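I have a structure I would like to understand better, so I am pasting it below and will then ask my questions one at a time.
Here the complex is missing a single protein chain, while all its other protein chains stay put.
Up next is subunit A:
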Amino acid sequence: MNTRSPGAAIAAAWRRIEAFHDEMFVAPWRQALEREARRQDDTFRALVMLDALGVENPVAYETMELIPYLVGDLHDWHRRMGQSTFGDPGMCC
């Protein structure tokens, strides 16, 4: 038997409407924000990985210490950039 009070039922219904509304109307907007953030991340990652891409990096010494922070999602990045594999065998995939 449902023991929820009418107020709680209304609040739950409102939350469901909110969730559906946000998914329907806000998701494309959130997606645009995330895409822009990712684009900036990708640019930054490309700069840090310049050496690995065969381009001389004048600040390689300074950016080297950032590499461990970027390894986590390296696989997703190189796939996004259109390369199915990256670096020497065993380095990533």
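Rule of thumb we're sticking to: contacts are C-beta pairs under 8 Å (C-beta built on N, C-alpha and C of every residue); 3 or more make two chains touch, one makes a residue touch a chain; residues count from 1.
In the analysis below, contacts and distances are computed from a predicted model.
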| item | value |
| --- | --- |
| Protein name (UniProt record) of the chain left out of view, among "Zinc protease", "GDSL-like lipase/acylhydrolase family protein", "Carbon starvation protein" or "ABC transporter substrate-binding protein" | "Carbon starvation protein" |
| Touch criterion as defined above, residue of A:P28, A:P58 or A:G72 at the omitted chain | A:P28 |
| Residue ranges of subunit A at the interface with the undisplayed chain | 17-29, 31-36, 38, 75-76, 79-80 |
